[in-house]
Every structure is written in structure tokens, then in C-alpha cells.
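Worksheet: one structure, shown below.
Excluded from the complex is one protein chain; the other protein chains are retained at their positions.
Up next, chain A:
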Amino acid sequence: MNTLSTISAFTYQHKRIADYFPALQQKVYGQPLIYFDNAATTQKPQTVIDAIARYYSTINSNVHRGVHYLSQLATEASEETRRRVARFIHARYAHEIIFTRGTTESINLVAYSYSKAFLKPGDNVVISAMEHHSNIVPWQIACEDHGATLRVIPMNERGELLLDELDHLVDEHTRMLAITWISNSLGTVNPVREIIEKAHQLNIPVLIDAAQAAPHMPIDVQAIDCDFLAFSGHKMYGPTGIGVLYGKEEWLDRMPPYQGGGEMIKSVRFEKTEYNDLPFKFEAGTPHIEGTVCLQAALDFLESLPLADAFAYEQQLLEYATRQVSQIPGLRIIGQAAEKASILSFIIEGTHPYDVGVLLDKMGIAVRTGHHCTQPVMDFFGIPGTVRVSLAVYNTPAEIDRLTSCLDKALSMLK
């Protein structure tokens, strides 16, 4: 097998980028850890870990209501992150950035609040055949609550959406199109700009699930003109439990709150409560302050790589990985779209993904196996699941070579 790579590991300030990630320095079962489960969550650079310790060692306090010094610092740090995120995705206003627990909560917020205001009996919501359960179930619930129906854009055997079908699926009763930018189980990059343009011709707002896109491609919400966009901090080198919902001001203003509680109110009387302005209307209760503040450190890290270089490297690595694993007899790549990013899903004839995953784990390689929260995708391909290798900037061609040799070893044990 050809294991010569023309690309070398990504370096940052003359060091291997993996050297900035303490968790990657470990051994598991006596083997150096190779972490290929980045679509589930990425490891954290030392700067993010330090930021978390620094937050609790210095400015820890509750935000917004406090008159005291620390509270003002924590509030300012949180709001600075909001401005920072707005710049990162090129939003017009910082108040179009709502902090949530993650992509799932972001989508649930829209499915609940938007639907409460706009979804009526006889209406429909359009999603795609490759959505994560997080972009299916909230809409199923909303449709059930409001007497609407769910429609699904189909895909082909390569894992590409059949966008011609979109014309038949949308009509004057379509109230929302919710679609993923990058499929978490197939790696397909969907042409969101084109889809949004089509939807907007019929005045249909579009929500983009950017959970997999945010760590791997530049995001400009004004350029693609999406109405909502959701992503998670922990999949882009940041802390867990912090996510982002971007929404256009004109939509967010017309949506009722998602949860009631502190911070989301202007005044509370037993007769009537007056809600706060954006973004606080959608941020009830004490937020995940540490996560919010430290998300900045993750964005600093990503942008300092710089972004464009990291993304180009990841793309080369994906092409290399695809080439290498394709040489394994009986291996079938699930998801062969023309446009792909960071995710390589496969099955191997005569083996179950679970068996392959267990044996790779014993050899120090972390992959994910199963349906990846996309059961309809697995049903479409008629498979129980896949082995998923999902890449990040710290992965290397040498790790891909180790993967292929460990796959050979696993197969020799299983057959």
C-alpha cells in the first residue's frame, strides 16, 4: 500500500499543532492516542484550558445584574464574546447572537418560538434526508403541536441532495426550510447559498445547522443570507455547554421567548410580564458564563492558525485519508459527494462497524461507530451504521497511515 504522503503535519509557530493540545499527549492501552472523533467533540488547546482556569481564578461572578466590580468584568467579557462571535460569522449586530447550550438547543429554540408565532395547521416544514436527529425531532414536535407536516428533500446514492425536488416540495404553505451545511455522517457539504436563494424567492426563511461547518469552513451569514444559523462551541476547540444561535433581528423580534425566568424580562407583575430586548429575551436564567467567556479563546485560537490555512490543510488531509482507506479490500465509503469536508464514513464488507471500532480503540484510535444520530441516513443506505473518522487540524498523514495499518490488523482478526 502506498503510504507516502505529500502533505506534512500542520504546524503553528514552528511546533506541531498537536503539541498545543494536552489531551493528545496521552497514551491509551499503552498506545499513543489518535483522536478521530472530532465531529463529536474536539480536544481543547492549552489556551482554552488556561482561559477556563483564569475565569474562575479572577472574574467569576454572575452577569448583568451586578453593580460590583467582578460582575461588571464578567458581563463585559461575556458581551465581548457576543461581539466576537458576531464578527466571526459576519452578523450585522451582536444582539443577533443568542447563547445557548449547543446546536441542539439553538434549533429547539427556533422550532419552538418561531413555530409558536408562525406555524399554522396545514403548513409544512422542509428538512433534508441527511439531517442529524437534532434537526429532525424538534421540527416533528413543532409540526405535531401546530398541525403542520414535515417534508424531506431526498438524496442520491452519493449522499448529495436532489435539489431539483425542492421545487416540488416547497409551496405557499412552507414556513421553514431547515437544513445542515455539512452532514455529520456523510461529510457532504450542501450548497446552502443556492438553497437559501431558492427558498427566499418564496419568502421561506432558512435555518442552517452549522455544527460541522463552523470548525471547518469560513462562515458569513450575510453572504449566504440565512435567517438562522446554529453551532456548538465544543466542536470548534471551545468548552462544552456553550452554543450559538444566530437569527436575523427581524425574525427574533417577532418570536416569543423560549423559556421564562430571570434576565429575559423587563418587568414582572402577576398580571403581565414585559419581555427584555434582544438578545436577552432568549437567555433566561444564569447563562454558561465560563463557557461564553472561554469561547473567545477558542475563536482566537482558530483565527490565529489562520483559518484559511487550517481549512485548506484539513481538506488535503481528507483527500489523503480517502485515498488511503480506499485501498482496503471490501471497504466502501458512505458519502461520496463531490463536495465534502472533514468526515470520512465507511463500512467494510463482512464486518460490523462496532467490531471495527472496538478493535481500533484497543490500538489507540478513537473513531465513532453507529448511526451518528442520523438513523434515516443509515436506513437509506441499508446499513446498521458506519465507522466514522472525523478530522481536525491536529490530525496528521502519519495518523492516517497508522489507521490503515490498524484497519488491516482489525480485519485480519475479524475474518
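Following the convention adopted for this analysis, a contact is a pair of C-beta atoms (placed from the backbone, for glycine too) under 8 Å apart; a residue touches a chain by one contact, two chains touch by 3 or more; residues count from 1.
The criterion applied here is as follows: contacts and distances are computed from a predicted model.
This complex has a chain not shown, and the name its UniProt record holds, of "4Fe-4S ferredoxin", "Spermidine/putrescine import ATP-binding protein PotA", "Proline/glycine betaine ABC transporter permease" or "Cysteine desulfuration protein SufE", is "Cysteine desulfuration protein SufE". Note on the undisplayed chain: of the listed residues A:108, A:185, A:369 or A:390, the one touching it is A:369. The chain not shown here touches chain A at positions 29, 351-352, 354-355, 358-359, 362, 369-370, 384-385, 413-414.
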